[in-house]
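In this view, the complex is presented without one of its protein chains, the others remaining in place.
And then chain A:
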Amino acid sequence: MRQPAVRLVRLSRIPYTELLALQERWLRRLQAEPSTEALSGTEAGALLLCEPAGPVYTSGLRGGLTPEETARLRALGAEVRTTGRGGLATFHGPGQLLCHPVLDLRRLGLRLRTHVAALEACAVRLCECQGLSGARARPPPYTGVWLGERKVCAIGIRCGRHITSHGLALNCSTDLLWFDHIVPCGLVGTGVTSLSEELQRHVTVDEVIPPFLEAFKETYKCTLISEDSSN
């Protein structure tokens, strides 16, 4: 049986709001009923990849940032946005791989929580490819990928009408000082790290994308097709 196909939408450095707008367009397309406007054949959605152009803090469905914190963070020069994803507060910025799979879970035979587990598995595989064998996912409320007691990859998902949005944020060469201003994911006493920090060399987002895509294809058992290719 043919594997499902996912469109690879590789964006370079873009503002976070642009990523959200593009995500919204894909969401509307996939959620459209009936599916004539939606996908054909074996297509299961799109994989949006980018590196945020500027610093942005986001909160989730349950919140995660008080109005006072929001004002303080804006004063630092960062954007602050609310989202409908799971999870609490986190940071996105340059040096971070931001991956939003907008997928029809039915076409991939996944549940919402197995999609979360699959994203964790992708990030763990990627860390292992980079030579970091100690990477692990942890059970809730520590969802995400950890190296020791420090989180290298945060995860927060939303799902409506079987279509997922939001995804993971993997620190490649993120300036980790930005995380000092929040309690990341509401987990007091935990730390954050990046691939550069762990490997003690500069690891760029561009460098990790190819192994990440391999990990994604293996984990989700799908093929990746370019955005421009016709069906």
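Basically, contacts are C-beta pairs under 8 Å (C-beta built on N, C-alpha and C of every residue); 3 or more make two chains touch, one makes a residue touch a chain; residues count from 1.
In this text, contacts and distances are computed from a predicted model.
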What does the UniProt entry say the missing chain is called, choosing from "Multifunctional methyltransferase subunit TRM112-like protein", "Glycine cleavage system H protein", "Auxin-responsive protein" or "Large ribosomal subunit protein bL19m"? "Glycine cleavage system H protein"
Out of A:55, A:101, A:156 or A:184, the sole contact with the unshown chain comes from A:156
From the list A:118, A:135 or A:203, pick the residue that touches the absent chain. A:118
Touching the missing chain, which residues of chain A? 60-62, 84-87, 106, 109-118, 140-141, 143-144, 155-162
